[in-house]
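For reference, the structure I am asking about is given below.
What you see is the complex with one protein chain gone and the rest in place.
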Amino acid sequence: MIAEIGLAALWLAAALAVLQMISGAAALRAGPGETNPLAIYARPAAVVQAFLAVLAFAMLLRSFAVTDLSLKLVATNSHSMKPFIYKLTGTWGNHEGSMLLWVGVLAASGGLLAAFERRLPELTMHATLAVQGFVALGFYAFLLLSSNPFERLPVPAVEGNGLNPLLQDIGLAIHPPTLYAGYVGLSVAFSLAMGALLTREVNPAFARVMRPWVLGAWVLLTLGITAGSYWAYYELGWGGWWFWDPVENASLMPWLAATALMHSVSVLAARDALRTWTIMLGVLAFSMSMLGTFLVRSGVLTSVHAFAVDPERGAFILGLLGLYIGGAFTIFALRAGAVAEGKRFAVTSREGALVFNNVMLSAILAIVLLGTLYPLLTEAFDVRVSVGPPYFNPAGAIFAIPMLLVMAVGPLLRWKSDKPARIQFELMLIAALVIGMIALVSFFGQFPLLPLLGLGLAAALAVAAFLPLRGRSLKRVPVATWGMVLAHFGIAVSLFGMACEGAFSEERLAAVAPGGTEQIGDFAVTLEAVTPIAGPNWTAMEARLAVSQDGGAPVILTPQARSFWSPPQSTSESALLTKWNGQLYAVIGNQAEDGRWQVRIWWKPFVTFIWYGGLLIGFGGILSIVGRMRVDLKRRAASTKGAQRRADVEALGPAAPQPAE
Amino acid sequence: MRKLTLWLPLALFAFFAGLAAYMLTQEKDQFVESTMIGQPLPAFALDPAFDGLPGASKADFSGKPKLLNIWASWCLPCIAEAPQLEVLKQQGVEIIGIAIRDKPADVANFLNRYGNPYTRIGSDKISEVQLAIGSSGVPETFVIDSKGVIRHQHIGDIRPEDVPVLLRELEEAQ
Partner (left out) sequence: MIRWVFAALLALLAVPLAAQDSMPPAPYAYNQLEDPALEAKASALMHTLRCLKCQSQSIADSDAPMAGDMRHQVRARILAGESPDQIRRWLIARYGDYVSYEPEVSSTTWPLFAIPVLVILIVAGVLLRRLGKRRSDGGEAEAKA
C-alpha cells in the first residue's frame, strides 16, 4: 500500500507540474493589463506539487526503513541485516531513490518560491514558474517512465542484495543529499534567469530575488563537496582527498559556475551591471549540474564513484539536457541581444575585480570541463587517454593564482571607480606576505612549486580577508560583509591545508610483525595485535596500533580490513588520529606469509584545514544569506510602512480641504 | 559580432550533446589493448609453474607460430576458456602458458580438473612478463609468430567463436 501511495503521489505531482507549466505560460500570453483566467493556478499547483513529491519520497523512505522486499528497488539495494541508519541512507544510495530525492527537493523549492516570493513582477513570476514546472515535468517523466522507484516484484524476494559497502558510511548519509539540494537550488536560479530573460526584467530587483537561491545552492554545494572529499579521504584508504575523478569534477563544475554566478548576481543587485553575464551564468550553473548528473549516471566516463550506471538512463538525461539547456541557450542567443549591458565601471573598481575573477572562474571551469570530457572525445576515435592531477593542477593554477591575488585586493576597492594609490599600504602588505612566506618556507627545504605558491597565497589571503574590516566599527559591519570575510578566510584556510598536505606529508609503508614499531614524523607506531572481529553484516581483521608522540602516552588506533558478505566486497577502514596540526592516518592491509602485516601510515600536517576551510566558506555563505534576508525584511517592513503612510496621507487628502468649506 | 558570440554557448553545447549521444550508442570498451602488437617479445625467462611442465622463456617462441596464454588458477573465466584451449591443442596449436601470481599446487589442481592444453607454463609471480607485453588482465591470449614477434592479442576468455579467428591469425603469422 505504502508504495502505491508513493506512486500515485508522484503521478499527481507530475500532473500538477503540467498544470503549473500551462498556467504560467498562459499568464505570459495575456495582453497588457489583462489577466488570463488560467494564470491563478500556477502558484497553488507548485505548492501542492511540493507536498506530493515530498510525500512520495517519505513513502520510499518508509519502504526502505521496514525493508519491504516486495519492492524491486529495496530488494536490489538493501538487506534486512543492514544497520537501521544505512537502511535509511540506502534510500538515496541508488539511482531511482536519489532521483526521487532530487525531484522531492526540486518540487519543495518550487513550492517555497511560489508560496513566499512576492517581490517579482507577477508576469516574471509566472514565466519562472512555467519554466520550473517544465523542468520538474522532465524529471517526473524520467522517474515514472524509466526509473520507477516503486516497482513491485512479481514474487517478493527472500532477502535483499545489500548495499555497496563503500556506501555504508555516515558520509553517504549527508554528502549526496546536500549536493542534490545544491543542484536543485541552481535549478531555481535557472528558472528565475529564464523568467527574467523571457519577460525582459533583468534588473537589480530580479537579482535580489535570485541571490538567496544562488547563495543557498552554493552553500549546499560547498558543504557537499567538503563532505564528499572527506568521505573519499577516509573511506578509500590511501589518504587522497581529491582525485580529479570525473564524478568529483561533476560536482566541482557547478560549484565553480555557482561561485561566479553568486558574485555576478551581487554586482547586478548592487550596481545594475553585468546583466547578460548573470543570465549566462545562471544557465551555465544549472547546465553543469545536469551535465554532472549525466556523466555520473550514464557511465560514458569511468569513475571510482560510478555505481548507478545505465546507458538508457543516460540517453533520457541527455534528452532532458538537450531540451532544457539547448532551449535555454537558444532563448539566450535570441533574447540576450536585447538586454542592455547595464552600467559601466572602471578597471580598478570593485566591479572590475569581480569581473576579472568571474572570468578566471569561468576559465578554470573550462579547463575542468575540457579535462573531464577530453577522454570521451578521444574515445570517439578509439583512442584512450587519461587526464589526471598532473594536468588539472598546473592548468587550473594558471588561472587560480591571479584569481586569488585579485580576490585579496578586490573587496578593498570601491564600487565604480577607485585609485590603486588609495590602498597602497594594503597592496604592499599582501605582496610582502606572499613573498615572505615563500622565502621562509624555501629556506627550510626543497618543495614542489604549486604547494609553495599555495602557502604564500594562503598567508596573504588569510590576512587580506580581514582587511575590509580595517578602520570600521566592528559592531556596525553588516552581517553579509562578515559572511564575505569568513568565506574568503575559509579559502585561505583550505588552501593552506592543501599546500601543507602537498608539501609536508610523510608516508610509511611497511610489513610489521606484531610487537614491531615504525617511526613516522614525531610518532612511534607499534602494532600490538591483530584480532578478528564481526560486525552486523561484515567481519574484519582489526589492528591495535599504539601511537605515541615524542615518547608520550600511547593512543590506540584500530584500523580494520573489512569483508562484507552481501555483496561480497572488502574495504579498508582507516583509523585517524586528529591533532590540532594534522592527522595521522593508519590502514591495515593483508597478512604476508611470514606472518607480518602490511601497515600503511601517513602523517599529514594540517590536512584537516582543507575541510575546516570548506566549513568556514559554507558558514560565511550562511551568514551572508542571513544578513541579506534581514536587510530585506527591514526594507520590506519600511516600504509597507511607507506605503501605509502614503495611504494615510491620501485618505486624509480629500478630507483635508473639508474644514475649509 | 555580439550577435555571433551569443550563439557560441549553444554551439559548444550542441557539439557536446552530439558527442555524448554518439558515445551512448557505442559499446563501452573496458579493455586496454596492448600497444606491443608488431613488436618482438621482450626477453624473459620464467621458472616452471609446477613440477609437471618446463618453464617458459622468449627462446621457446621460435620455429612456428604459437599461442601465449596468460592465465591463473584463481581466475574464473580461465575455467570457461579451458575447453576452447583443448580444441586449439587438438588442432595442433602449441600453447605456452604463463601463470600469474600462482602457486604450484593450485596450478597442478587446476590442470587436473580442467585439462592441460599447455606444452610449457612459466610462473610469473609479480606480473613481470604480463606488464612487459602490455597485458592488463587474465585471461589474455597472444599470437606470436615464428620470429618471436607479437601479432595479435585476444582479451578475455576464448569463446568457441573465437577459435577460428585465432587459427586464422596463427595461419597468417606463418
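The first chain written gets the first letter, and so on, giving A and B; residue counts start at 1 in each chain.
We take it that a residue touches a chain if its C-beta (ideal position, glycine included) is under 8 Å from a C-beta of that chain, and two chains touch if they have at least 3 such contacts.
These numbers were taken from a predicted model, which means no experiment stands behind them.
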item: Visible chains that the absent chain touches, using the contact criterion stated earlier; value: A, B
item: Per the touch definition above, residue among A:Ala561, A:Ala586 or A:Leu623 touching the missing chain; value: A:Ala561
item: Touch criterion as defined above, residue of A:Gly24, A:Pro165, A:Gly228 or A:Gly371 at the omitted chain; value: A:Gly371
item: Residue, one of A:Trp11, A:Trp238 or A:Trp415, that touches the chain absent here; value: A:Trp238
item: On chain A, residues whose C-beta touches the chain left out of the figure; value: 83, 85, 170, 236-238, 240, 243, 245-246, 272, 302-304, 306, 339-347, 352, 355-356, 359-360, 363, 366-367, 370-371, 374, 377-378, 381, 383-391, 395, 398-399, 507-511, 531-536, 539-542, 561, 563, 568, 570, 572, 589-590, 592-593, 598, 600
item: Touching residues on chain B - with respect to the absent chain; value: 32-36, 72, 74, 100-103, 106, 125-128, 130-134, 136-137
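Keep in mind that, in the parts below, only the chains that are shown with their structure count from here on.
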item: Of chain A, residues touching chain B in the complex; value: 280, 283-284, 287, 291, 294, 298-300, 311, 314-315, 318, 321-322, 325-326, 329-330, 332-333, 336-337, 373, 376-377, 379-380, 382, 384
item: Interfacial residue positions of chain B with respect to chain A in the complex; value: 2-3, 6-7, 9-10, 13-14, 16-17, 19-24, 26, 28-29, 32
